[in-house]
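Here is the structure we will look at.
Here the complex is missing a single protein chain, while all its other protein chains stay put.
So, subunit A:
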Amino acid sequence: MKAYLQFFLLLLILASCNNKPNKQETTNPEQEEGYMYKGTVYNVVENELKEAYFGEQHLHTAASMDAFIAGTRLTPDDAYRFAQGEEVRVNGKPHKIHRALDWAAVTDHAEFLGEAYSLLNPEAPGHNSEAAKAMRDSPDLKTALTVYKKYVLDALAGGNAHPDFWQGYEAVKSQWQKNIEATEKNYKPGTFTTIHAYEWSSAPNTANLHRNVFFRDTNLPDMPFSANEGPSPQELWDWMIAQEKNGVKVFCNPHNPNESKGMLFPEVAMNNKPIDKAYAETRQHFERNLEMMQTKGNSEVVPDFWPNDEFADFENAVSLQKYNGRIFEKHNFVRYGLTRGVKYKEELGVNPFKYGFVGGTDSHNGVMSNVEEFNYVGHHGMADETALDRSRNEQDGEMYNRDMNPGGLTGVWATSNTREAIWDGMHNRESFATSGPRIKVRFFAGNGYQSSYDSYEEMVKDGYAKGVPMGQNYGGSETPEFLVWAIKDPIAPNLDRIQIIKGWVENGEMKDTIYNVAASENRLKPDGTVIPIDAPVNMKTGEFNKEKGAPELMAVWKDPEYNPDQNAYYYVRVIQLPTARYSLWDEIRNPDVHYPDDTKRVIQERAWASPIWIEPAK
C-alpha cells in the first residue's frame, strides 16, 4: 500500500510530460482529432450523457494576504498539485486528499494581491519592509493577529486601502500573472481542469458581499477588479461589462449570504435605489451560482425561520451571530433569496436572483476541497490547526472554530473535463453542491418520462430529450414531471431520501414547502411523510452504518399543487445516512480533547441540485 501512495502523484506528473500515450505533439492541425490546447492534441473523453465532474471553486493560497499572515505558505501551484492528489505540507505537516479532484480554481483575494507579491518574492520591492517582515515572521497566532490588525485593519480603517509596503498596481499585475501561470501550468485537458479566477471581497459595514469571478479562457484582464476599486456589486458588473466588450467571458458566484446582513438579497441597491429591471437583468446575466455551503456555514436555511424543515439544523455556524452584528435574519438565506427572486420576476419581469448551486471550502490553507470530515486539519493556518484549537478557540472576529466545517464541493455536469465544458456547465447552472461527499444528482423537468428505466442511459437520454436539466426554465404547457436521480459516494454510507423544495409567489406572498419524493426501503408513505431510519454512527470508532439506506434513488414526481400561472422554482435535496463529524474524529483520536456539549458529533451530509424555474408568460 505504501508504495502505491506515490502512484497518484506520479501519474499526475507524467500526465504533464510529453510522452504520455494519450497526448502527442502534432505539427499537422488537419489531423487533430481530439482536443487541441496550445499546440498539443489531447485525447479527451467526450460523454454525450454528460458526467459529473467534482471540483473546488473557492480557495485561498499564500497569495491572499490574510492567509499569508495566518501562516499559509502554499502557492497557487502547490494548491493545484494538492487538488490532483499530491502531498503538500499544511502547517508543517504532510497532508493530502484521498481522491483527486477533476477540476479546481484558485480564488485569491484581489484586494491585497500586490502586497502578496511583495511578501512572497524576495526580489520584489517592499519584500524587506518592516511590515512585510513582521507578517512573514509571526511565530504564533496572537502575533499574527496583532500584525494583521496593525498593518491591514488599521490601515483600512484609516482610509488607506493598502498597508504602506504596497508597491502599486504593477505589483498587483505581477501576482495576478503568477496566479495565471500556475493555472495554465496545471491544466491537463481530459484529466484535470483549472479555471482562471479570483475573489472580489467587498464587505461594506461587515456585510459579506464577496463574489468569486471565473473566466472561460486565457482572454484575461491585466488585473482583477477589487473592492478597493469599487465596493458595490454594480461597479463590479460595470467592469464585467467592459471586459465582455473585450471578448472576455466571465461570470461570478456570490457566497456566504449568511453573513450578508440583508445586502445580498436586498430591496434596494447599494446606491439606495430600488432594484429595477436593468439591475435584475445585469445581475442575472453575470451572477450564475450561489455558494450553498462552505467552511463558514451552510446558507440554505436555518431552523429559526424554517422550523418545519427537519434537516435545517445543519452546519448553521450559529456563533457567527456573536460577531460584527451578523445576526440571523430570514433574508440572509438561500431559500429566501430564490423565492424573493421569483417575486421580483413577477414585479419586474426579470429574476435578479436566478442562481444555481455550487459548494466550496474557502480554505485559507491552500487545501483544495479538503472536505472529508475524517481528514480535516482546519482551514485557517495557526487558528485551527490542532484538534485542541478547533475545540476551544475562536476564529478571530468571525465565529467559533467548532462551528466551522470542512466545507462543500461542486459537481458540474459536463460533456468533457475541459475548461470550456466545466465553465459552460457552471454558467448554465447545470451544477450541484454537496456538503462534501461525492453524491451525484440529476434533475430534469419535462413530459412523458417513465416511472422507471431499464438502463441509466435510457433515463438520461429521456431526461434531455423530453425536458430540461437543472438550471433551466420548464417551458411546457402541461404539468411538469420532475425526474430526479441520485447515487451515493462509494466511500460514504447509503442515501436516506430525496426531497424537492418548492418556492412560489401566491397573491404577492412568498411561500415555500418541502416534498419527500423518494426514500430508501419503501419508507415513503402515501401521505408524503417518511418513516425515520435508524442508522446510528458508532461513537467509539466513528464508523457509519453500512447496511441501511439505498445506493441509488430515483423518482418521477408531479407537484399536486402545480399552478401554471404561478412563478415558482423547484430544487432538489438528497440526504445521506448519518456520519461522524470532524469533532467526533478529533475526540476519538485525541482523548484529551473535548468539544463543548452543544457541538454536534454526527451529521447528515447532503447534496443540493440547482433549481428549475417556472416563468409563466404574462
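Keep this in mind: a contact is a pair of C-beta atoms (placed from the backbone, for glycine too) under 8 Å apart; a residue touches a chain by one contact, two chains touch by 3 or more; residues count from 1.
Convention: contacts and distances are computed from a predicted model.
Peer 1: Quick one: find the hidden chain's UniProt protein name among "peptidylprolyl isomerase", "Sensor-like histidine kinase SenX3", "Response regulator" or "Oligogalacturonide transport system substrate-binding protein".
Peer 2: UniProt protein name of the non-displayed chain: "peptidylprolyl isomerase".
Peer 1: Quick one: say which of A:Ala100, A:Ala144, A:Met223 or A:Ala555 touches the chain that got left out.
Peer 2: A:Ala100
Peer 1: Which of these, A:Gly247, A:Pro490, A:Pro526 or A:Pro560, touches the one chain of the complex that we don't see?
Peer 2: Checking each option in A:Gly247, A:Pro490, A:Pro526 or A:Pro560, the one touching the absent chain turns out to be A:Pro490.
Peer 1: Tell me which residue among A:Glu46, A:Asp164, A:Glu184 or A:Glu506 touches the hidden chain in the full complex.
Peer 2: Hidden-chain contact among the options goes to A:Asp164.
Peer 1: For the full complex, which residue in A:Tyr80, A:Tyr151 or A:Trp237 touches the chain that was left out?
Peer 2: Reading the full complex, the residue touching the unseen chain is A:Tyr151.
Peer 1: If I consider the whole complex, including the chain that's not displayed, which of A:Pro139, A:Gly247, A:Gly508 or A:Pro560 touches that chain?
Peer 2: Hidden-chain contact among the options goes to A:Pro139.
Peer 1: Could I get the residues of subunit A that touch the absent chain, sorted low to high?
Peer 2: Here the touching residues of subunit A are 1-4, 6-14, 17, 19, 85, 92, 98-100, 130-131, 139-140, 150-151, 154, 158, 164, 438, 440, 454-457, 487-492, 551-552.
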